[in-house]
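Beneath this line is the structure, given in structure tokens, with notes to follow.
Of the protein chains in this complex, all but one are displayed in their positions.
Order of writing sets the labels: A and B. Residues in every chain begin at 1.
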Amino acid sequence: MSLYKSYGGNKRHEIIYKGISIAFLLLFAVATLFPIYFMIISSFGDPIEAGAVNYSLIPTKFTLDSFKFFFNYSEYSVRWLLNSLLIASVATVSNVVFAGMAGYAFSKIKFPGRKWLFFLLLIAMMIPYQVVQVPLYILIVNIFNLSNTYASLMLPTLCGVYNIFLAKQFMSTLPTEVIECAKIEGCNQFQIFTKIIVPLSKTVLAVMAIMTFMENWNTFFWPFLVTKTMDMQTIQVGLKNFRFANTTYFSPMMAGATISAIPMFILFFSLQKYFLQGVTVGAVKG
Amino acid sequence: MKKFSRITSLMLALVMIVGLAAACGNSNNAANSSSAASTNSASGNTSAETDTVTALLPPVSATYQDNFNKFSKDFNTKYPNLTLKIEPASWEDMTQKLDVQVNAGSPPDIAFIGADGISKYVDTGLLMNIKDIATADMISDFDEGPLNYMKNGDGLYGFPAYMEIHAIGGNKQYLEQAGIDYKSIQQNGWTFDQFRDAIKKGVVKEGNATKRYGFVFACAGVAAKDYLSIMVKSAGMPSSFTNDLKYAYTSKNYLELLKELRTLIDDGSMPKELSSVDAGKRWNMFLTGQTMITGKGLATFENSANKNNAKIDAKDGSAVKDSIKVDYIVLPIPSFAGAQAVSTPAVDGYVTFRGKNEPTKAHVDNVVKAAYYMASGEVAAMTNNDLFVAHITKSANEAAKSMKIDRNPDNETAVQNMLKIAAPARPDIPTDLGAKAIKIEDEVIIPKFQALLANEITPEDMYKAVKEAAVAAFGEDGIVKD
Partner (left out) sequence: MNNCKNEVKKRKFKFNEDYFWGYVFIAVALAVFAMFTLYPVISAFIISFQEFKPLGSQWIGLENYAGLLKDKLFGKSIVNTVTYTVFSVPVSLFISFIIAVMIYPLKKSLQTFFKAIYYLPVVASGVALSVVWLWIFDPMPQGILNTIIGWFGISNQNWLGSSNTAMLSLLLMSWLSSHGTSIIIYLAALLGIPDSFFESADLDGATFIKKLRYIIIPLLKPTTLFLLVTGIIGSFQVFMNAYMMTGGGPNNATTMVGLLIFNNAFKYSKFGIAAAQSLVLAAIIAVISIFQFKVLGDDVEY
């Protein structure tokens, strides 16, 4: 990276600068990671209902019983994980493809009504979800009669406005000349999108994939509304079943949360590379 | 590029595998729903009686949701023509789900809710009055007190599952150290002055810092509502409306109560940070010996304390950090402002809904059968034993005879005593008055009470604000003046 090249002349400055920034980053990281740390150490506690949380920095007991309890609690524990995996994966693929395409169209293709349509998208995003849920529920459950199906869980998540907006903002910074050149060389827009825009937008598409997966993995309210049987619930809905009136199975819930975080880690690290590749426009042009 | 597409194809493959697994489940499901549909449509011709009843139920107790299959099966054995389809919901979010379903005009036939929610759903027009549908046998099975909580106006809207008393709980050893005769209090109750003295004695100081408080109640956020609403009943105001339907919280007793509650903090018997002590925190304080008495206290807390004691004995590090062994003693709420003590019951139960379309008579009958099945007999006996709460039907009492639970007999008597003085249900309060009272409570009383606990306003300030809001809502004639 050549952002700090000017330090190249003075090695000592560079080392000092990097040292300070790493120290700062680490310090801030400790604060940020604390809840995760707490979640993990709590999951190793006993699977007994707790009226009080064990406020302790150091784990006082190490047992995997809570994990066992989580899987034994309901015959559907694994099914919940699979349901979540399915819904989040479909949403991720669909969002990356369709929001990516829409983002490109809104940023680089000139067609009548694009500003107006885009503004409409944004406005809709500004309405709080609480009031949108009821009409949406009426549509999906009463009109389409899709209650308790995978379709009802997936349909509303297929292409988020947030992602379209993100893709549009990112793609608007791509140099227009590249696209013009490709046009002159006879590419149609679809070819431009797959051959030029997608490779150039890898970083943001990867971010979008992670975030969409994350969001759909963690989403609670909608799956909670439209599922009617335990076998259709997602992991987030299932986890809430550990909370009873006035008492909670705290450790198994944390064990479940820890388990449900694992796919995120895997996805994050497997997509990691694509965040990190700097983009070299020249190379693509050739 | 290559690697990117590899990952993409990997993900696609993953999606397909899971999709396949899901499709199996889905077809299964479709089969279910189609069979349900066929039973519904069949009700017209072949056998007029087959029907499906749906129920939306939270995890009432730890084993409750596990037993759904058993409940459904047993119900089906009892009524071979009927199917009970149970839809599980998490406890905290249950109301949201129910509200969405009600607003969409397609609620479940049966839902498990707190009795205080009934008036809200009566207002939507979708709650079903089963007064004339429930048989005399069903009605007479229930204790009258809890059953009345399921009424609103003239209507009966469901069956109660249990009646729990909101009390406070003490640490036996500390109570004895402070020279408090808890057994007599369990029998006879106590006045504010006795209570004030008692919790003063419970305070242990080390220099300036308080090591142990006399009394801690969960008051953080909306829990402040619990504290006030439990105490206010024993200050001569068992309900927010008097018997002639005047708003009660403008009475002088109310101001007196606020002053007395403030005194407990000023005495140093309760922490000055009370306004942000939440339910988890105060239970932690109780188990770690930082308070002698805690509230609100529920019957199951005895169970939780016992379990923690066992973990301390086991010495395997699984007990709550720094906790001590505690014998949980159920204590009644003191009486304030010279009034009679009245205990706070919390009744939860099974309410019955109708959909947008008028249901058939046969379906209504079946819904009532299902609700009664859940609220009585073996199902109720199992659930209530799990929760350490008393049985409120004769049939559950009968069924529970063979089940054993381990409780401190003193506590059981104390709860029985409190049940005798439980605040009666008030089905006579019209829904619009009830709704206004709830709005005042949420928008004026709780916020001001939080400020009072944080010592930001005086009891007089709060009383004035409540009075103003009450006059605005009910008019000068709609409130108590004394």
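In this section, a contact is a pair of C-beta atoms (placed from the backbone, for glycine too) under 8 Å apart; a residue touches a chain by one contact, two chains touch by 3 or more.
Here the structure is a predicted model, which is why all the values come from computation and not from measurement.
Visitor: In the complete assembly, which of B:M128, B:I446, B:V466 or B:I479 touches the absent chain?
Guide: B:I446
Visitor: Where the complex has a chain not shown, which of B:D278, B:D316, B:D432 or B:E460 is the residue touching it?
Guide: B:D278
Visitor: For chain B, which residues reach the chain that was dropped from this view?
Guide: Against the left-out chain, chain B lists 95-96, 99, 102-105, 120-121, 123-126, 209, 219-224, 271-278, 280-281, 356, 435, 438-439, 442-443, 446-448, 450-451, 453-454, 456-457.
Visitor: Mind pulling the chain A residues that touch the left-out chain?
Guide: Residues of chain A in contact with the hidden chain: 1-7, 18, 21-22, 24-25, 28-29, 31-36, 38-39, 42, 53, 55, 98-99, 101-102, 104-107, 109-112, 114, 117, 120-136, 138-139, 155-156, 158-159, 161-162, 164-166, 169-170, 172-173, 175-176, 183, 188-190, 193, 200-201, 203-204, 206-207, 210-211, 214, 218, 239, 253-254, 256-257, 260-261, 264-265, 268-269, 272, 275-282.
Assume only the chains that are shown with their structure count from here on.
Visitor: Nearest whole angstrom, what separates the Cα centre of chain A from the Cα centre of chain B?
Guide: Roughly 36 Å, centre to centre.
Visitor: Inside the complex, what are the residues of chain B that reach chain A?
Guide: 1, 3-4, 7-8, 11-12, 14-15, 18-19, 21-22, 25-26, 29-30, 33, 54, 58-62, 64-66, 68, 85, 87-93, 96-97, 100-101, 103-106, 279-281, 283-284, 287, 298, 300-301, 304, 307, 311, 316-318, 320-321, 387
Visitor: Show me the residue ranges of chain A that touch chain B in the complex, using the header's touch definition.
Guide: Those in contact with chain B are residues 45-46, 48-56, 60-61, 63, 74, 79, 82-83, 85-86, 89-90, 92-93, 133-134, 137-138, 141-142, 148-150, 199, 202, 220-221, 224-225, 228-233, 237, 240-241, 243-247, 249, 270-271, 273-274.
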